[in-house]
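Please read the structure below before turning to the comments.
The complex is shown incomplete by one protein chain, all other protein chains being positioned as in the whole.
Presenting chain A:
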Amino acid sequence: MTDRPMVRFDKVSKRYGPLTVLDSLELDIARNEKVAIIGPSGSGKTTVLRMLMTLEAIDDGVIWVEGEPLTHMERNGKLIPADRAHIRKIRAKIGMVFQSFNLFPHMTAMANCIEAPITVLGMNRKEAEERAAGLLEMVGLSQKKEHYPAQLSGGQQQRVAIARALAMRPKIMLFDEVTSALDPELVGEVLQVIRRLGSEHDLTMLMVTHQMGFAKEFADRVCFFYQGKICEQGPPKAFFGNPQNERTKQFLHAVLEAG
């Protein structure tokens, strides 16, 4: 079963009232694949991540993770909507980093990273602290363990958020415009950490990004979303070098124009 996709969106739709945000999305992501999702705002790209993280309910279709349904569960050979226990079981494989960091402001960097391993995974404090210390070192923040989020720069906060997500040992990491809220000079340090993650860990990664340069260099595949559908996708070289679709061309032109 090694060729089973890590994540499969099977005709997944999402609607807000009359507005269709995602229209019967079909997307397979292989184990350890790095997928960059790009597109204009309102194209549904962030919704893809939020549905996979179970932050948004889906209206149609099924999302599969490692061959098991995430949004549904099997009962007597039929798929019915998943209950909370089932969602939690599958969701344990997924971690997410947010545009606005969302660190817990009443906890230090260290406490942010050990909170869920202790309360959710039931690890003992010492073990959790060792794991967190290793991760904070990896993101270059060993010196900031006892700092509160308000005492850290945006880039540092985002790196803590990455360490916090990794402390749960997810197989899939979702990055939702993680550099969009950062000052330009802080973008590099966060991308550097993600680059390192990709090369040193077995992780399937999905990232919504506006950093075309990073997508080009880092991703195995680029998906361009437009009006709730994948308009064009492919390996970065072909995608950026020789886009086929008219919409893609327009978008890339506009983005590259802006610098």
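The rule is short, and it goes like this: a contact is a pair of C-beta atoms (placed from the backbone, for glycine too) under 8 Å apart; a residue touches a chain by one contact, two chains touch by 3 or more; residues count from 1.
To be clear about the criterion, contacts and distances are computed from a predicted model.
Colleague: Among "NADH-quinone oxidoreductase subunit J", "Pimeloyl-CoA dehydrogenase large subunit", "Molybdopterin synthase subunit MoaD" or "Ectoine/hydroxyectoine ABC transporter permease subunit EhuC", find the name that the UniProt record gives to the complex chain excluded from display.
Modeller: Hidden chain, UniProt protein name: "Ectoine/hydroxyectoine ABC transporter permease subunit EhuC".
Colleague: Tell me which residue among A:102, A:192 or A:227 touches the hidden chain in the full complex.
Modeller: Of the listed residues, the one touching the omitted chain is A:102.
Colleague: Touching residues of chain A against the unshown chain: what are they?
Modeller: 53-55, 84, 88, 91-92, 94-96, 98, 100, 102-107, 115-116, 119-120, 147-148, 150-151, 161, 164-165, 168
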